[in-house]
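Have a look at the structure that comes next, please.
All protein chains but one are shown at their positions in the complex.
Showing chain A:
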Amino acid sequence: MAEKVTIIIDGQKISATAGEMLLRAALDNGIYIPHLCAGGEETGHPPASCRLCFVEVEGRPAPVPACTLPVTEGLVIQTRSERVDGLVAAGFELLMSNHRLDCKNCPANGSCELQRIAKARKLRLKPKNLPVLDKNLPVDDSVPGIIYDPNKCVLCGRCVRACRRSGSGVLGFTRRGYQRVVTTFGDSTLAESGCTGCKECARACPVGALSQTD
């Protein structure tokens, strides 16, 4: 049995398992911290790529991502501060500048993690200072029951890992920089890629880039 430690998040005393990541401990205790790449049941080295779960840690000079902070006894955390809010707002705006915004027609409407973050942190879905970048990539509906719209993808990687866990492993990241994209081997359609249609990817996707039609 792992050792239990007590930490303080926003003044609230919380009991957590030593060594588990702070983000998990907070979420398990009903404290919401914005996040995309750290998926629900995932273990292993955190990807730490969405850069939204910043928190203030007492004794640290700058905000750190909660997904990479192992819990230790006596940790004192603030989930909000001017610096944290600034970083989260900037990161969120960057993501939204590259997310095709069509909530009304989106299957994730209402359950979308982006909407949740916007609501929790009072952020605009439409970027204010930045122009919208749209790569205009083709939508893939080749497998019955799954629609993949890469223009909505925030590159959190949850689908890639879900696909791997399911045993298919047809999804992966390719290219780099701004061109980075979740796709299949050789950019073939999902139907040609060996996708079994298990829809684990669609269930993992937090933003409606991969969705189920039924």
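Operating definition for what follows: contacts are C-beta pairs under 8 Å (C-beta built on N, C-alpha and C of every residue); 3 or more make two chains touch, one makes a residue touch a chain; residues count from 1.
Quick note on the criterion: contacts and distances are computed from a predicted model.
Trainee: The complex has one chain missing from view, so what does its UniProt entry call it, picking from "Dihydroorotase", "ABC transporter ATP-binding protein", "NADH-quinone oxidoreductase subunit F" or "Aldehyde dehydrogenase iron-sulfur subunit"?
Mentor: The correct option from "Dihydroorotase", "ABC transporter ATP-binding protein", "NADH-quinone oxidoreductase subunit F" or "Aldehyde dehydrogenase iron-sulfur subunit" is "NADH-quinone oxidoreductase subunit F", the UniProt name of the unshown chain.
Trainee: For the chain left off this view, which of A:Thr68, A:Gln115, A:Ser142 or A:Thr189 is in contact with it?
Mentor: A:Thr68
Trainee: Among A:Gly30, A:Gly110 or A:Pro131, which one is in touch with the chain left out?
Mentor: Per the contact definition at the top, the residue touching the missing chain is A:Pro131.
Trainee: Sort through A:Val57, A:Leu94 or A:Ala191 and give me the one touching the missing partner chain.
Mentor: Spelled out, the listed residue whose C-beta touches the missing chain is A:Leu94.
Trainee: What is the set of chain A residues that contact the non-displayed chain in the whole complex?
Mentor: 45-52, 54, 62-63, 65, 68, 83, 86-87, 90-91, 94-95, 97-98, 129-131, 133, 154-155, 173, 175-180
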